[in-house]
Structures are given as structure tokens and as C-alpha cells.
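Excluded from the complex is one protein chain; the other protein chains are retained at their positions.
Order of writing sets the labels: A and B. Residues in every chain begin at 1.
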Amino acid sequence: MTSALLTIRNVEKHFNKYHAVDGISLDIKENEFFALLGPSGSGKTTLLRMLAGFETPTVGSILLDGEDISRIPPNHRPINLMFQSYALFPHMTVAQNIAYGLEMEKLPKAEIKSRVNEMMEMVQLPHLAGRKPEQLSGGQRQRVALARSLVKRPRLLLLDEPLGALDKKLRGEMQLELKRIQDQFGITFIVVTHDQEEALVMADRIAILKDGKLLQHGTPLEIYEYPQTRFAADFIGVMNFFPATVHGGTLKSADGTSFRAEIPDTISAGDDVMAAVRPERLHLGAGEKENSLTGTVRAMAYHGLDLQVHLDTPLSPQPVMLRLTADAAEGHALSVGDSITAGWSARDTRVFAA
Amino acid sequence: MADRKPIYLMTPALLWLTGFMVIPCLLILALAFFRRGIYGGIEYDFTLENIALVFDPLYVGIFIQSAIIAGQSALIASVVGYAAAYAIAAMPKKRQPLLLFLAILPFWSNYLVRTYAWIVLLNREGLVVAVARALGYDQELPSLLYTEGAVIVGLVYNYLPFVILACYAPLARLNTEITEASRDLGAGGWTTFRRITLPMTVPGIATGFVFVFVLSIGNFVTPALLGGGQFQMIGNLVYAQFLTANDWPFGAALSMALIAVMMGLLTLQTFATERASGGRAEGDAHG
Partner (left out) sequence: MGNRAPLPFMLAILAAVFAFLYLPISVLFALSFNEGGMPTAWSGFSVKWYYSLFQDKDIIHAALNTLIVAVISTILAAILGTLLAIGVEIRRRKGRFLETMIFAPMIIPDIVLAIALLSFFSLLDVTMGLHTIIVSHVVFNLAFVCSVVRARLKGFDWSIVEASTDLGAPILVTLRRIVVPVLMPAVVAGSLLAFTLSVDEFIIAFFTAGAGRASITLPMQIFSMIRFGVTPEINALSAIVMTVSVVILAVSQRLNRGGLPGQ
């Protein structure tokens, strides 16, 4: 079993009375692409800055390869940070920017030169070596920022909202590019983002943060299919929620309908809960599914890949959404106002405390 | 709004400026080419002798001396001003406007009075001497006033607030992430300052330096009050030509030379700022 590369142990960060980070513990492995995911104010950026060394934990410790680095200043840590604004040095050329970190290591000139050239080749920038940052496009600047940090071969690379400044198409390309680079270099990446889609695409494992606390961590699949909190269920992807109460082994919804679900041990009979189902798990027609609902079509949105059907139902005050693939939608001509039935499995139902 | 109207609005002011600034200045330019009359008037003969006189070693020497004093003042003011601006920018953001306001405040008071204050401090019965005596120093102290040093102190004192302001602007605009990036890449505090902060804030220093230099070299009041009778800078020289020596053409020629020097410096500064401003776009803090 590989021991963790980075251990965050009970870390808290207080600014006067405000706890930006409120007791987080995490292990991050070697050669892993890890995402810290959360809305603004969740503490993810503060945590990242503590890893980089720009903040010191008020409580707790940060261990790298078993050694406590919590108090080591940023210029002495084998960890590098790629800033949200890239923070390229405007008065230096691309090559000089990339060389900077190596100069700080006091390496011989020849070695610096060769490593810089090598790195520029790897991020496809060699033709831009003599340019200044203001002459580069957003995507090019990002690659320079990446190259500048990677050339130092850190144990850990931190990325603060790396794709926020890019347009949609570029973002998609860069997501895959970052994954490729991480894989190629074998360096652990920790990415901070508020974009759950980005996290799902890029990361090997994700940690969900809210209000300074760690809600859940796991692989993208685990997070998506098995959210442990209502917040996570809502934050990741789209989720349909129905209020219900527990009766025996089943759930009873607001309008009296029963449906089946796996009820977690923490919830007892008589409790009020929120049941949840993913839109893609709802199928047209009751079929052989354990659970079903009926509703009126309120709106439909065609997205190419899928058809989103919004139903008004007595089950929930919010409209329920179905995601139908092209195959599933075929043969059923739907219009606004139609009354339809949708079914889903018990095991696709999630249950959270209300 | 019709484009015609603006002309009517601007005319009165432009007429005034033309009549009371442009024409008088052109007059001075012309005056430099005329001859001084025997009794101190102006003889309207075209001559180049005033211009030639400006290049006389005596006067060139005075120009150089003025430039050296102006240069020293500008240098000291730039260093001190930059340090103060850096310190202000390092303070908590909420306090910075107040600190800047306090730094500028003396600049708003009367120039003469500010200069006079140094006479009070530096003269034979002044404060500095009084303090020294109080500390037990009984010997004859060299005169602090009416020296080159006093003039430099006066010039620095008067223009320091402006330098602080000029240096503060680029320092405050500096994106924190850039200095953090430097540290993240392994640079210590001093290296970060030397290789990142300083180069990126040079335009501010340049502006401050040129401002102090230009205002100092043409200055009249400070050398007159703090330098005493023997002290001659260009400003005093021009004053003398017009009010004691009564050689207006020569005074005009000297002023022309002064303007030429100033224009040269300002052009140099614009040139240097444009070269350094290659980095302005990324260096500014984003919202």
C-alpha cells in the first residue's frame, strides 16, 4: 500500500472569529489528479494557499512525505502553485519566466537552458520563447504558467481555478490537456474549482468542501452516484428531490404515494426525508420499475444529446426533470400538456435527512 | 451636440491663454535675440550674442551646478519617496488612503512657508542648534543654513509628497499574485523585490525623479532663501537679469536654455516610460 504523499490533518484556519477552514483531514496520493470542489466561501482556496505556504494553519498540520511542512515558507517548499491569473512576470519573456524558478535553485546556466527548452517543447511553446506575456493569447499564457511551475519538478502542483479564464471550447480542450500532462509528468496535481463538471472530467478523486468542512471525498463515480449529503447531491449534476416520510421499509411522499428505496441506517421510521433521483434514471412509462410517478409535461428542452422533459407532479413542489436519450424518446411524440408516467428503480433512489 | 458650439465655449479661455501665455512666451523667445541697451532698455537689433553668452563657461558652469543640485535632490527624493510609498502600500488596505492623504497634505501648504520652516530649523539660532546646545554641545557649530546642503534639503522637502504619490500608484496596482508567484518559485524577499517589484514599479520612480529634477533646476525661491546671497542657480540668475542687472535679453536667453533642458528631460522620460510600460497590462491587478 502506498503511503500518502500529502496528509492534511485536522487543519483549521481562523481569521478572527471566522473559520475559513474548519477541521479538514485528507490524504492525497502520489501521481494522483485530485480536485478540491466547492462553492465560493467553502475554504478551498484558503486550503490551497496553506498547502502552498501563503497561509499557516491555525490548528492542525500538513505533512509531505511524512514531514510537517506547515511552517515552512513557500519558497522552500517543493510545491508549486499555478495562480488563477497566471501571474506571469510581464517584464520578462516566456523563456525568462520559465527559467526563473530554476535560477532560484542556483542551477548551472547550461542546465537551466536545456530544461527550459525541453519544457517549452513539451507544452508546445518553443516558437514563443522571446515573446512577452502581453503578446500571448489566454491559452498560451496558461501553458507558460504551467511550464514555469512544472519545470521545477515539484512533488506537488497546485492549480487555482486553472480554466476559469478560458472560453468554453478552449476549456474543454484544456481539461483533457491537463489530464494528459499530469499523466505524462507523473506529478500529483491538486486543482481547486467550483465547476463540478470540470472536477468530474479531470480528477481521479474529488473532495467536496462546504463552509470550511469536508463533506465527502471519492472518485467521480462515487461522488456522482452516491452523494452522502443533500448538498453534494444537489451540487453535483442535476438532481430531482421529493419530500417524504419513512413508513416501515418504504417512503411515503407528500401526496400519499409509496415508493421503495434503500434507507440508510442513520434514518429511522417516522423521519422526514428528502428522496432524490437523477434525471437520467427516470424512464418513460412505468415498465417494470418499482417506483413510478405521473405528471403533466410543463416544458421540453432539446439538447441534441438528450431531451429534457420537465413535469409538474404532485410529488414535489419543483418540476421533475427526465433526461431521455434519442433512442428512449423515439416513438413517443411528446407535447406540452401531455400526461405521462415515469418509472425508476428503488436502488436509484437516494435518501437524505430533511 | 453640434460641433460648432464647442468652439464658442472654448474661445474665451483660448483667447486668454493665447494673449497672456503664448504671446508672452514668444516674446521671450524673440527677446533673446535682441540687444541690451546701454541704460538697461532693449535695443531692437538682432544679435546672437546673448545665446552665445549662455554657452560661456561661467554660465554653463552654473547650469551644471544647478543640474547637480537638482539631480541630488531628485535622487534623494526618489529613494525616500519610493521607500515611503512602498511602506504605505504594505499597510492594511483600509489605512492606505489615509496615510497617502497625510503624506500629501504638506504639499498643499504654502511653498514659501514650507521653505521658511527650514530656516527656523537650520539657522544660527535655530532649532537644530538649540537642540545641540541642550545636549551639551558647546562648540561653534558650522553654519547649516546658506549651504548647498540646505538647498537640497529644502528641495527634497518640498517635492517629496509628490514623489510618494507617483511611486504609490504602480506599487498599489501591482498584482499580489505576481510577487507570490515569485516566492512560490523559490525566490526570497529581497530577490523578489529586486527582480520583480522594482522593475515593475520603475515608471513611478521615473516620473517622480523627473518631476523633482525639472522643478528643482528652475527653482528660485528655495536657493534664494536657503542658499543665501552667494548662491546661484539658474532660477536666481534669471531673476537677477530681470530685476537687478537689467539685462532682459540675456535673461530671456537663459530661460530659453532652461526650457530646452526641461523639454529634453521630459522627452527622455516619456521615451523611457513607454519602453517600461510593455508590462503594464498583465501587471495590473484583476478584479
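Just so we're on the same page, a residue touches a chain if its C-beta (ideal position, glycine included) is under 8 Å from a C-beta of that chain, and two chains touch if they have at least 3 such contacts.
A quick note: this is a predicted structure, and the numbers were derived from the prediction, not measured.
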Chains still shown that are in contact with the chain withheld from the display: B
Residue of B:105, B:198 or B:268 touching the missing chain in the full complex: B:105
Residue of B:83, B:198 or B:268 in touch with the missing chain, whole complex considered: B:83
Option touching the unshown chain, where B:33, B:63, B:157 or B:209 are the choices: B:157
Absent chain, residues of subunit B that touch it: 1, 3, 5-10, 12-14, 16-17, 20-25, 27-28, 31, 80, 83-84, 86-91, 99, 102-114, 116-121, 125-127, 129-130, 133, 157, 160-162, 164-165, 171-172, 174, 176, 179-180, 183, 189, 192-193, 214-215, 218, 220-221, 224-225, 235, 238-239, 242, 248, 251-252, 255, 258-259, 262
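Just so we're on the same page, only the chains that are shown with their structure count from here on.
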Subunit A and subunit B, separation of their C-alpha mean positions in angstrom: 56
Complex interface listing, subunit A residues touching subunit B: 52-54, 73-76, 80-81, 83-91, 100-101, 104-105, 132-134, 148-149, 152
List of subunit B residues in touch with subunit A within their complex: 175, 177-178, 180-188, 191, 195-196, 199-200, 276, 278-283, 286
